[in-house]
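All protein chains of the complex are present and in place, except for one that has been dropped.
This part shows chain A:
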Amino acid sequence: MAFESNVDIEHPVHDLRTEAMKNFELKGFPSKKEEAWKYTSLNSLQKIDFSIFPKEENALEYKEVKKYFLHEIDSYKIVFIDGIYSSYLSETTHDGVDICLMSSALTKPMYRPVIDVYFNKIASKDESLTTLNTAFSREGAYIYIPKNKMPKKPVEIIHFSTGNEASLLLQPRNLIIAEENAELQVIERHQSLTSNEVLTNSVTEIFAADNAIVDYYKIQNDAENASLIDNTYIDQKSKSAVSVHTFSFGGKLTRNNLNFYQNGQHVDSTMKGVTILGNKQHVDHHTLVHHIEPNCESHQDYKGIYGENATGVFNGKIIVDKIAQKTNAFQQNNNLLVSDKATINTKPQLEIFADDVKCSHGCTIGQLDEDALFYLQSRGIPKKEARALLMYAFANNVLASVRIPEVKARINKLIAKKLGVNLGFDL
């Protein structure tokens, strides 16, 4: 890949970009030699000649893409087509809250005070893909929820790629701020509409001030040649609660770098995931929760089902600083391998420097229970449905914490579809 610069010197974040570019040039793309990238290779993606800026703007009719929206409920929508904002498909607002575009937040003077305080403040300055994004990204979602506010409806951030470019590199950048006591629900989705190559290198910064509540749902059910590197950084202040649910069913290669920093006391961080893969799909979940202050909790529960030649990685790092006494950190990663050729690498990484902490972690890798399968079949449930039922049941408890019923229903449907069955009920 080669990057041509096309930069605006006057831009308020110009210096950040220049520095990020320098850092990226220094490090280059991560290689399998690095511990954090041992099981995920970007080699084949790097060989592709991606275009960075689409040559022409593309339009989409709502009815063509309606099914990718959570159309059962009303929502704010920030929609991009090949990386370019689509005002036609979007519904933004400035009514007490700002739900709009990153590009305008970065250029309009009225947003300058917020940008100065938050932009690129929690995102890594040296992780190479994050710096690449910082250097090149121009667009994304900007959400600012002032103190004590809550938007009337959830926000959907959707990126479509139309396949009009043979191969496209997208680098969206989202900045999400929930001030004191604010509440927010976000659903993010990347959807390629053809089998052309797409690589998305996304960076999202989320700031949750005291008592703020943010629920973030990532629906990763992309087309066969779409790859995603998701870098999400979350800064939490006292008594805030942030949850991220990641549903990974599609795509070619998906890497989730999910980083929680607990910069306050009595913080609650939740990371949940359901991964169901087949073919040669690959998903790598790298989570980090850094307990910096005392009296905080973190809950991680990732379930993975791997079939055919699919490969999965779960690497969950928990750091508990010396002063972070009374930390409760839970981590669970359970996996089912439903084919002989599927693989999963799972690894907890605990760095605990405080002595008064409760920390539990467990990973399991298993197969479908033959006795359970026979039990279901003996009651008249066909093998395929019985297998699906067991897989469904295996992943089920992760959905319990999804607070938008329509999202839960949608995920249930996607799971049933992925498993190739119609079970006729939600678990």
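Convention: a residue touches a chain if its C-beta (ideal position, glycine included) is under 8 Å from a C-beta of that chain, and two chains touch if they have at least 3 such contacts; residues count from 1.
Heads up, the rule we're going with is that contacts and distances are computed from a predicted model.
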Item checked: Name under which UniProt lists the unshown chain, selected from "ABC transporter ATP-binding protein", "FAD-dependent pyridine nucleotide-disulfide oxidoreductase", "Fe-S cluster assembly ATPase SufC" or "Protocatechuate 3,4-dioxygenase beta subunit" -> "Fe-S cluster assembly ATPase SufC"
Check: Out of A:366, A:382, A:405 or A:420, which touches the unshown chain?
Finding: A:382
Margin query: Even though one chain is hidden, which residues of chain A still touch it in the full complex?
Written below: 369-372, 374-383, 385-386, 389-390, 392-394, 396-397, 423-425, 427
